[in-house]
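Please read through the structure below; I'll follow up with questions.
The complex appears here without one of its protein chains, the remainder shown in place.
A, B, C, D and E are the chain letters, set down in written order, and residue numbers restart from 1 in every chain.
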Amino acid sequence: MNLDLLGILGANLLSPAVLFFVLGCVATLVRSDLKFPEPLYTALTIYLLTAIGFKGGAAIADAGIGRVWLPAAAALLLGTLIPLWAYPILRWAGRLRPVDAAAIAAHYGSVSAVTYIAATNFLRQSGIAFEEYCAAFLAVMESPAIVVGVLLGRILASHETGTADLRSALRQSLHDALAGRSVLLLVGAMLIGYLSGKRGMEATSAFFVAPFQGILALFLLEMGMVAARRFGDLRQAGSFLLVFATAFPVANGFIGAAIGWGIGLSVGGTTLFAVLAASASYIAAPAAMRLALPEANPTLYLTSSLAVTFPFNLTLGLPLYALMARWWHGTP
Amino acid sequence: MNLDLLGILGANLLSPAVLFFVLGCVATLVRSDLKFPEPLYTALTIYLLTAIGFKGGAAIADAGIGRVWLPAAAALLLGTLIPLWAYPILRWAGRLRPVDAAAIAAHYGSVSAVTYIAATNFLRQSGIAFEEYCAAFLAVMESPAIVVGVLLGRILASHETGTADLRSALRQSLHDALAGRSVLLLVGAMLIGYLSGKRGMEATSAFFVAPFQGILALFLLEMGMVAARRFGDLRQAGSFLLVFATAFPVANGFIGAAIGWGIGLSVGGTTLFAVLAASASYIAAPAAMRLALPEANPTLYLTSSLAVTFPFNLTLGLPLYALMARWWHGTP
Amino acid sequence: MNLDLLGILGANLLSPAVLFFVLGCVATLVRSDLKFPEPLYTALTIYLLTAIGFKGGAAIADAGIGRVWLPAAAALLLGTLIPLWAYPILRWAGRLRPVDAAAIAAHYGSVSAVTYIAATNFLRQSGIAFEEYCAAFLAVMESPAIVVGVLLGRILASHETGTADLRSALRQSLHDALAGRSVLLLVGAMLIGYLSGKRGMEATSAFFVAPFQGILALFLLEMGMVAARRFGDLRQAGSFLLVFATAFPVANGFIGAAIGWGIGLSVGGTTLFAVLAASASYIAAPAAMRLALPEANPTLYLTSSLAVTFPFNLTLGLPLYALMARWWHGTP
Amino acid sequence: MNTHPMTKVTIVCEAFARESVLRLVESVGAHGYTLFAVEGSGARGVRPADIQEFSNIQVEVILQPPAAEQLLHRLQSELFAKYAMVAYASEIQVLRPSKF
Amino acid sequence: MNTHPMTKVTIVCEAFARESVLRLVESVGAHGYTLFAVEGSGARGVRPADIQEFSNIQVEVILQPPAAEQLLHRLQSELFAKYAMVAYASEIQVLRPSKF
Partner (left out) sequence: MNTHPMTKVTIVCEAFARESVLRLVESVGAHGYTLFAVEGSGARGVRPADIQEFSNIQVEVILQPPAAEQLLHRLQSELFAKYAMVAYASEIQVLRPSKF
């Protein structure tokens, strides 16, 4: 089994996606003048979210909603609970301020779409089948933890906040969670994939499916640059956060794998469930925290989610969660 | 036949292209922060115009110019005449100011490339064959109506304008009509498709043909957002314009279908001819009006062409024009 | 053979790539409002460099480094020598200022990635096989001539420069040469193609290979606009430079073909070697000259490389270098 | 020149502050604003402009001097602590004072 | 400071007005201009920057004060009625007055 770990680890580390991520890190570290213009970043994001949503929706139509709603509810519940477990660890083991603990907790309960997408890529390259409709779990897991984190931060941390303020902050968070571009694109494309069915898929697969892996690789080049820019803040984050940002995802991944297995997903689907549990948001959650908990220190939550957890999951995490999935399925 | 209408209507409404358009409308209506950066919009436009032109040129090379010039002349003539018919309706039935009537007339005589492209998409999905060289009609129909509209507006509306002014305004409109980016890309790509022939097509079809439908879907997401932003101006446009913006295209579509059938196009080609007659410009014509008839009220012509006619044609119009084409061909 | 020249010349001039370049020139000359937004230009550049590098790296993995290093060393040497040969011609035959002669020499020793890419396109369309790993020669030839040019310009031209200044200018040039975006992307993608091998190629070929030729055509549309903007400066550049900008590439192409044949490349590979020798940089070299030799006149080096040599190579040069390659191989 | 003094308030801030800033601009009675994306560097580090969410915007608002004063003070009291932000006022001359 | 007073005229307008504005700028004798795309909101509604044709531009022109006055007045008389537009002048200090 050890050998097997090395095998899939090597395959992952030598995949174009991960190598382009590393190239992006290198570009930042050698101070290259390579830059992705903002519209290119946005275009790639729109493409990736739309494509993954569309394929997910088509898969739900194929599988029937009946098979999807239970695991989706489990995903939603898990997303809600993770921050409640993260908070005390961060607050008391990490001795972080309440508002910082709440903000970081929100990040780890929420998910990283890019990590999920890289995971589907990894599974495809490794020849492990998975339920394409798992994209639905991605969609339902982005927001709950953010709302919980905002609530935690507001209630436990801020003394100046009245109920009216709390309600308006919650309303804002909820609106952003549902109408925010990532959820809107993901859920919207999912509905479209569901409604337009096989025919829609055939018509657009040369765009939404065929070039997907190459586009993801290019996108990870940019994400490597973005993540590496935060490497300088690692010291500021402190050693507790560094440990937390690798150990906590692994623990969540293990639990996620257990649940995925328990609700009857395949090994591939179980891996994706574990990946969702393990991944930390670094776009939606920071945006929400800046608005709803602006007193929280962005260096702490961005550095841990973007500069530690994301690269960790991308390189070592993915093979590890696949192994966990096999272990729970009893096929190591 | 009614059932058949419902069938192709349903197929159109559930196509990814139309559904993404609807998603774009929803994004604007729920005030999502989703935004297409301007360079992405421009890139998609360049791609769509180039691709449709290139395929059209290759098709002309295939069919021989002999078969194309007559319908192209008919298209050009139709584009010139529509504004002359639209003007009195708008001026006297609609009681619009002369300059506004002229500006709106120009929009409905000109064409919407995106509607045309969506129509080819619709035909392909419905399994209806069409002459790919119809893109040539799109190219010749964009400008004449704009020139006619400017002439109408200048002559009938402005009293302060001398002949020198009129001539310079016309020269500007003609230059913009021929060197403007949409005509330049469309005609240029058409020439390239014509000259580079089969070999050129083979070399580039993985770019110009395969991903086309998916890219169109993504583009319509943006167009949905753009159109929906104008929904708020519907009241300002007034009920006459709302009726005009749906009834006038239907009437033109019916005439266009008759002509398309008369000049010997297939059912698919006839549909496209009807679509060109029915569609209203919302990019080239507004740009020309801002420059040549700046006194005209943009809210009127933009709201009717962009917020009413465009969505109407995209959703209900396309199936309707296909039915009209079948009806003229006696194959309902 | 003459007839043959006409044959491949015609095939090249009627390829989508060249025709789109011509369309771009036309767009600028008729003052069209067509514009490529900067992020689109950057995105296309990133794509083209990454794709060509990736394919090159996969080809090196296939061929074995043993077969690549010797021609790569020859390419590097040639890139270093060309400026030393160009300088005296420019300085004494052309009577240019030392700093201008050095700057232009750097441009002609360095290479144009777009010309190389267009050459692979041309070979593919002409059915001439080539070693895909020639991209490695492209990578090693960009920088040496720039460093040599800066040295020439600093030592021979500037009197005010002390050794410390020279050293810092060199350090800057070297850093920019190695960490500059084009070399970084090209070499990085090459490494990734090498490391991720066949599997990586399969996963991403629908993105990096299939649409390549179409994307190149679109990119050349933009390059046509950019080059044509410089046509107005042709008079300023003077007739000597116009002759130099066509004759010097041809001479270098002939030498390059000889070397390519001498080191055992195929006819296609020999053509590419000749193209690299003949092509002149118009992005990396100007950027380096602005920083390291700001006293040199940009009109001179940009006009000759961008407005003369680049279009010449693209249209007439490519077929010519292919003929030279055949001639050296004794298969005219 | 038949022009009238007016104040332009310029706000450079992280993109996250967009909604909060525009709400404030509206609430002090400004009739419009102009906005564009910028890169920047300041006390809170370098902010490159490649990810919309992590980048900066510059907002320029023309208003009557008293409203400008109010805007600056509310920016200071309500937003300076929360966001990376710089704000300053400059004097300009306009032709149609009633527009602002 | 060895600097010289000059006037900067800033014009925020819809992109459609680009050619008309630049023609005017040239005709009052300006030696240059700087231009960039912006979003904005004003009397004629919100103008987001996603479609080039529907978006705004900001043009900044440095000129001698009398030429600036002329530019502002011609903007007012020739273009204010036709296009969504705001224009204003501000005083700046330059080093090479002969350049403008």
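Quick note on the criterion: a residue touches a chain if its C-beta (ideal position, glycine included) is under 8 Å from a C-beta of that chain, and two chains touch if they have at least 3 such contacts.
All values derive from a computational prediction rather than experimental measurement.
Asker: For the chain that does not appear here, which of the shown chains does it touch in the whole complex?
Answerer: If we consider the entire complex, the absent chain touches C, D, E.
Asker: Please identify which residue in C:Pro37, C:Pro71, C:Gly153 or C:Pro319 touches the non-displayed chain.
Answerer: If we include the chain that is not displayed, C:Pro37 is the one touching it.
Asker: Of the listed residues C:Ala101, C:Ala169, C:Val226 or C:Ala307, which contacts the missing chain in the full complex?
Answerer: Only one of C:Ala101, C:Ala169, C:Val226 or C:Ala307 touches the chain omitted from view, namely C:Val226.
Asker: Across the whole complex, list the residues on chain E that are touched by the chain not included here.
Answerer: 1, 3, 6, 8, 31-36, 62, 90-96, 99
Asker: Determine and list the chain D residues touching the chain excluded from the picture.
Answerer: Counting over the whole complex, chain D touches the hidden chain at residues 10, 12, 36-43, 49, 56, 58, 69, 72-73, 75-76, 80, 86-91.
Asker: Give me the chain C residues in contact with the hidden chain, please.
Answerer: Residues 35-38, 41-42, 222, 225-226, 229, 283, 286-287, 290-291, 294-295 of chain C touch the chain absent from view.
Here is the rule we use: only the chains that are shown with their structure count from here on.
Asker: Going by the contact rule set out at the top, which chains touch both chain B and chain D?
Answerer: A, E
Asker: Between chain E and chain D, is it the same set of residue numbers doing the touching on each side, over half shared, or a different set?
Answerer: Different, since under half the interface numbering is common to both chains.
Asker: Report the chain whose CA-based centre is farthest from the CA-based centre of chain D.
Answerer: Centre of mass proxy via C-alpha means gives C as farthest from chain D.
Asker: Given a C-alpha superposition of chain A onto chain B, how large is the rotation in degrees, taken in steps of 5?
Answerer: 120
Asker: Taking the mean of the CA coordinates per chain, how far is chain C from chain D in Å?
Answerer: That pair's centroid distance is 46 Å.
Asker: For chain D versus chain E, what separation do you get between their C-alpha means, in angstrom?
Answerer: 19
Asker: Residues touching two or more other chains, restricted to chain E: which are they?
Answerer: Answer for chain E, listing residues that touch two or more other chains: 37, 49.
Asker: For chain A, what residues touch not just one other chain but two or more?
Answerer: In chain A, 35-39, 42-43, 210-211 touch at least two other chains.
Asker: Which pairs of chains touch each other in this structure?
Answerer: Here the touching chain pairs work out to A-B, A-C, A-D, B-C, B-E, D-E.
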